[in-house]
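Single-structure report; data block below.
Of the protein chains in this complex, all but one are displayed in their positions.
Here is chain A:
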């Protein structure tokens, strides 16, 4: 089997660091299993939301009355560009082992991610203060806060993880262990962006259309 043949799905080291590439198979496959089980968690929350947003309005506001599509669009762009920036951090790591480059792109990724979390918290603030849409108001809003809150919590823990990895890159350099951790963080970060596609489509856009 040639080295370029990927041993595991997703982001890889291929020929630039063959030994770490081989070692990556187990840990990255394990991480994929975690990601998929995390996806199952989100799927259950999506299913709950889908039922609640139609049948659980009670006396509260309807989705179209509380959602701000412009904010949702900007949040989508922030997360998309942050995912893209992480891709460039991985390229710096894979082809140049350039610490400064990796740290710089990680910083860009982190700032965009933090902007995303900040905008979402602002959304919550506006919904609660301007529309009185608290989680206790209706089943729809409980499910909404649960779903988007779980996602925001994932993004926030991704930011903490990113800060920890930045420190590790400074202290340990780009050792094989650090590389594998960065690759797992990259998978985690890209996967959160995939989950967000579901949120902006099935929560925000579906909510406003129907």
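Note that a residue touches a chain if its C-beta (ideal position, glycine included) is under 8 Å from a C-beta of that chain, and two chains touch if they have at least 3 such contacts; residues count from 1.
The working rule: contacts and distances are computed from a predicted model.
Here one chain is missing from view; checked against "Form I carbon-monoxide dehydrogenase assembly protein CoxG", "Cytochrome bo(3) ubiquinol oxidase subunit 4", "Amino acid ABC transporter permease" or "MinD superfamily P-loop ATPase", UniProt names that protein "Cytochrome bo(3) ubiquinol oxidase subunit 4". Touching residues on chain A toward the chain that is not drawn are 2-12, 14-20, 29, 32-33, 36, 39-40, 43-44, 46-48, 50-51, 54-55, 69, 73, 76-77, 80-81, 83-84, 87-88, 91, 94-97, 175-176, 187, 190-191, 193-194, 197-198, 200-202, 205-206, 208-210.
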